[in-house]
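Worksheet: the structure to be examined is printed underneath.
In this view, the complex is presented without one of its protein chains, the others remaining in place.
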Amino acid sequence: MLGPFLETLIGGLLTGVLYSLVALGFVLIFKASGVFNFAQGAMVLFAALTIARLSGEIDGKEVHLANFVVAAAILGVAVAFIGWYAWREYVARGAGPGERRKLQMLAAAGALVGGIAAYSYGKGAWPIWLAIAATAAIMGLLAYAIERLVLRHLVNQEGIILFMATLGIAYFLDGFGQTLWGSDIYKINLGLPKDPLFLFEGVFPGGLLVDPGELVAAAIAAGLVVVLAIFFQKTRVGRALRAVADDHAAAQSVGIPLNTIWLIVWTVSGLVALAAGLIWGAKLGVQFSISLIALKALPVLILGGFTSVPGAIVGGLIIGAGEKLSEVFLAPILVKQFDLAGGGIENWFAYMLALVFLLFRPQGLFGERIIERV
Amino acid sequence: MTTRMRSFNEVLLSVENISLSFGGVKALTDISFDIAKGEIRAIIGPNGAGKSSMLNCINGFYHPQQGAITYKGVRRSQMKPHEAAEQGIARTFQNIALFRGMSTLDNIMTGRNLRMKTGLFWQALHIGPAQREEIENRKVVERIIDFLEIQHIRKAPVGQLPYGLQKRVELGRALAAEPELLLLDEPMAGMNIEEKQDMCRFILDVNDEFGTTICLIEHDMGVVMDISDRVVVLDYGRKIGDGVPDEVRSNEAVVAAYLGVSH
Partner (left out) sequence: MLYREAGQFKTTYVADQQIFPILQDRLFVLAVIVAAFLAVPMFASPYIYTEILIPFLILSMAAIGLNILVGYCGQVSLGTGGFMAVGAYAAYNLWLRVPELNNLIVVFLFGGVMAAAVGILFGIPSLRIKGFYLAVATLASQFFLDWLFARVKWLTNYTPSGSVAVGKLEVFGWHVDTPADRYLLILGLVVVATLVAKNLVRGHIGRSWMAIRDMDIAAEIIGFRPLRTKLTAFAVSSFFIGVAGAMWAFLRLGAWEPLAFDINRSFQILFMVIIGGLGSLIGSFLGAAFIVLMPILLNQLPGWFGVRMSTALLSHLEFMVFGAMIVFFLIVEPHGLARLWAVAKEKLRLWPFPH
């Protein structure tokens, strides 16, 4: 009994790390801008689709055309952007040293993207690292577009309006990704080991069955979580982020540029989405249902709190484990007892778990008690 | 400056040995005083002295860790805010707490909520008892609107009104409940002289005409000494003075607290 239990628990915890990762994307944006970003799942799907199609395999066939079109598109956008920026900085106003450095970085980014495009035109399918790098650049551009086209125009609107706007972004991204890349099921090949691993053979008869691919994926995710936590707590940018989260107006008045901060958090969230999409896609294939894992990460948020990084991590593990354990051990009992047409309770069990928890501790796992004033 | 000398016998509310803390921070320490029926009682003190916390304890929003409050002869250690409202305690707030999405009329009508009892069914039809009830209460509210001289902003959304008028609407909402004890948290903060004079007149009129007992927090010493019958002074969560305005004015601890002499 203990063996299967531990196996399920480990499987659940490994999935839980992924939930933590997605939840972290939510938390970053909510903390820094008070936006409840429903597009996080769509960003995960978009990133996964982009990587899968750039690295180019559909059932073994290499796809040249799509790569070429996209590479050209990226190149075009990048060049146009740099041109516009240079014009604005030099011709219209003249540039200071900081702006010159920005421009150099942009030129470098453009050159990189151009190089990638040229490489792709020659070679067809891209190696995975290149696909990831290009996707990272695209996620940055996406963050820029979202800040520029949407958020900037909705400053000081109520939370629900911003939430609706991210729902609109989610719809747009879902449609855009699939229009651009198609809507079949694609694979991402990270070259992860596939053979099952048996651990603790001495302790349990037959050992514990663990998928090494999941182990590696969880390790990557855990690494990212740690890096982000440090970024948030220790760096200067991280401190600025937390200041913005506390009070927009106060942060602005001490000279923290709100727009830049938003651009940074959305880019970081885009990168987090990329990591989640990569791992999830490598594990289960890239398809539309990926955008629904955002929904899986939501109970993590109410459990851990919308603004707590450690909450997202621990919450993810609890939800992942609880979900798997409930499906394996509780669902069969329910099915038998109530004559159900199948289990599938993992779809709501995590929510109920989080909800019941919340009734007893409304501030979440790591939240502080709020003193209300009148 | 004239001090009103009136005498009161019946105690409406008494506070006994109240202590309140948030985590390790002590907001109130061992405070006792009473409010007599029919009087105007002021609570004064420097910023952070615990004045608002005191009002919050009286109307059940904060629950003190120690001590008890006796109101109309019933002693209690805890109650919910809506229970306090049901027993005739109404209040206004330091930072205006009007319902910003509603009109002046509707805001004051909410003050009548405890007297409006028709259920969902009649409300859904809006005829018979529901309509009668609405009109009866509307008449009361219109009297208050007349009293406060805010007829012209009856249908205006309160969010767009100037500060002084918002304070007046908030007083109207509290009055609509026809309270026995009215708690006013800095009713004149941020007003100019004229607005302050108007507000003083309303407070005195309410006290005279309706016999409402009033407990108010105020910073403007001149106003406090003019209109209140007795004054409690708080500093750092402790009571340092209590008595008629003249006594308080000559109390050394009070003078020290206000002039910043080191203790």
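Going by the order they are written in, the chains are A and B; count residues from 1 in each one.
Definition applied: a contact is a pair of C-beta atoms (placed from the backbone, for glycine too) under 8 Å apart; a residue touches a chain by one contact, two chains touch by 3 or more.
Note that this is a predicted model, so its numbers are computed, not measured.
Shown chains touched by the hidden chain across the complete assembly: A, B.
Note that of A:Pro127, A:Gly175 or A:Pro332, the residue touching the chain absent from this view is A:Gly175. Within the set B:Arg6, B:His63, B:Arg76 or B:His126, the residue that contacts the chain not displayed is B:His126. Interface residues of chain A with the unshown chain, by the touch rule above, are 36, 149-150, 153-154, 157-161, 163-165, 167-176, 178-179, 183, 295, 298-299, 301-302, 306, 338-345, 347-348, 351-352, 354-355, 358-359, 362, 372, 374. Within the entire complex, the positions of chain B that touch the omitted partner chain are 59, 61, 80-82, 84-86, 90-91, 93, 97-102, 106, 109-114, 116, 118, 120, 123-126, 130-131, 133-135, 138-139, 173-174, 177.
The definition used in the following text is that only the chains that are shown with their structure count from here on.
Chain A and chain B have Cα centroids lying 51 Å from one another.
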